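Can you read through this structure? Questions will come right after.
Incomplete set of chains, arranged as in the complex.
When the chains are written out, they are named A and B in that same order, and each has its own residue count from 1.
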Amino acid sequence: MLHRNHFVWVGLHELDTQLLKSIQQQFGLHDLAVEDAHNAHQRPKLETYGDNIFLVLRTVQIKSAGFHLEFGETHFFLAHNFIITIRHGSTLSYNQVRARCENTPELLAKGPAFALYAVMDNIVDQYFPVIEMLEKELDEVKDEIFGNKPTRGTTQRIYELKRELLEVKRVITPLIDICNRLMRFDIKLVPDDTRPYFRDVYDHAIRLNEMLETTRDLVTAALEANFSLTSISQSEVSKKFAGWAAIIGVPTMIAGIYGMNFETMPKLHWHYAYPVVLLVTFALCIVLYIFFRRSGWL
Amino acid sequence: MLHRNHFVWVGLHELDTQLLKSIQQQFGLHDLAVEDAHNAHQRPKLETYGDNIFLVLRTVQIKSAGFHLEFGETHFFLAHNFIITIRHGSTLSYNQVRARCENTPELLAKGPAFALYAVMDNIVDQYFPVIEMLEKELDEVKDEIFGNKPTRGTTQRIYELKRELLEVKRVITPLIDICNRLMRFDIKLVPDDTRPYFRDVYDHAIRLNEMLETTRDLVTAALEANFSLTSISQSEVSKKFAGWAAIIGVPTMIAGIYGMNFETMPKLHWHYAYPVVLLVTFALCIVLYIFFRRSGWL
């Protein structure tokens, strides 16, 4: 069915069992690989069956509405004369990638490995906006932490951000290992002049991973800052309360003393006693206020 | 006793010393391996004795009643012409596995290594519901943390979840290493066309391990969120208390002042003094209330 120097490119989407079976027979795919290709929810991996390759990559996309990610998967079967891509879940069609490839026939002539590179490059390029969104979210969380008082909402946002980072990390980290293997010389399906292309994808994967790591470290730092500020804020509340309690407590005490019912309390009969006591008490409160202000308690 | 291309499959359950001894003599098993097989409480491991293999796997099951795990063990003796499985503790019988194998004689013909794969695959498949239960438990804990006020019960649940994760981790992590060795070429008992099956188990073990790691990281994140919310909650209590203390303290102070027993307190004799003072005090309290409300203290 196939001549030398030609290869078939089959693109499928969430195919049914029947179709998968017929494809398996036609292309001679291994039972275990087909079973994996049938079930989604694989992790990114590269498995060799003889000289052939079964490859799983995961895709991520930002849901149009709001801060949520949609994950998908693409499975590849690769041999010297064919490449089969099977898309699961939320992924874009690879028609555009294919069209672009067909415009550079001199590159496509390198064989199915180049087609694989073209799709991988396309998938990896879609990771960048996702990580940038996470970085932007971190930035907003940071502003919330340093700008406002700590709230329950901020804590929940930090938690959600951590969760998203973990999920995206599980998508990207295995990619480094996969590219590493595609760059090495033990995989014969990748010709020598195609290896630099996979090194390029590898380089992107490393860069994405570094961005993720930095973001994760900054989330940790933001969390610690949040702890610290909550604690300082709590301390400020205590100080303010203590200060005002003193300013209210002192007049109450003085008033209590002059409210005692002793028969012989000389000052009570003095004509200006009341205004003087009031003034002294008021002055005392002012002194306390200034004192606490200076100590940074109010 | 045994012909070429045939192998014996012996399945045992917590066998007594006598039986073990007779089996050791018949199959020529090593003293140290038999000693291990006799005592349960081994960690998952693969040991070679010459070309033969002694393998320990641990099993986990969810106890029917509630959130508790039951652990068991299965020991394997593997040679080119026999496989012996010995079950300890809480494990299901492998009769079904065996029946399924016998329905695919072309696979079973690959030898005892395939029988080993069949049982391993069965054991590993039982790990998935366990990890899903732990993920579900994490989800409930998370909802408890963000939905309600922090309680002692939540803290204890987090602790228990961590303990379960550690225990399950000790069951699954050594499996990766074991599969890795079964996939490599230094173990002659595993024929070339059976290796992909162990790679499949390896892939499951990696996936399980990743799920465990993610869950553990999220438990840590949940714990930090819990700390943070406890601290914020404490801060809120302090603010609320401070606000209401002021609203109660100010009238007390004013009342104290007008309760002093000075002879000459002009305002006391004014007819409308009492209602006016009451109104002013009440107004002051309203002002304080609005002020604290706006500051987010009440």
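Here, a residue touches a chain if its C-beta (ideal position, glycine included) is under 8 Å from a C-beta of that chain, and two chains touch if they have at least 3 such contacts.
These figures come from a predicted structure and were not determined experimentally.
> When 2 copies appear, how many make the full set?
When the whole complex is considered, it contains 5 copies.
Everything below uses one rule, namely that only the chains that are shown with their structure count from here on.
> Can you work out the whole-Å distance between the CA centroids of subunit A and subunit B?
23
> Given the complex with subunit A, which residues does subunit B contribute to the contact?
142, 146, 196-197, 199-200, 203, 206-207, 210, 214, 217-218, 221-222, 224-225, 227-229, 231-232, 234-235, 238-239, 241-242, 245-246, 249-250, 252-253, 256-257, 259-265, 296
> Spell out the part of subunit A that touches subunit B in their complex, as residue ranges.
For this pair, the touching residues of subunit A are 30, 32, 36, 42-43, 45, 47, 49, 149-152, 155-156, 158-159, 162-163, 166-167, 170, 223, 226-227, 230-231, 233-234, 237-238, 240-241, 244-245, 248-249, 251-252, 255-256, 258-261, 265, 268-269, 271-274, 277-278.
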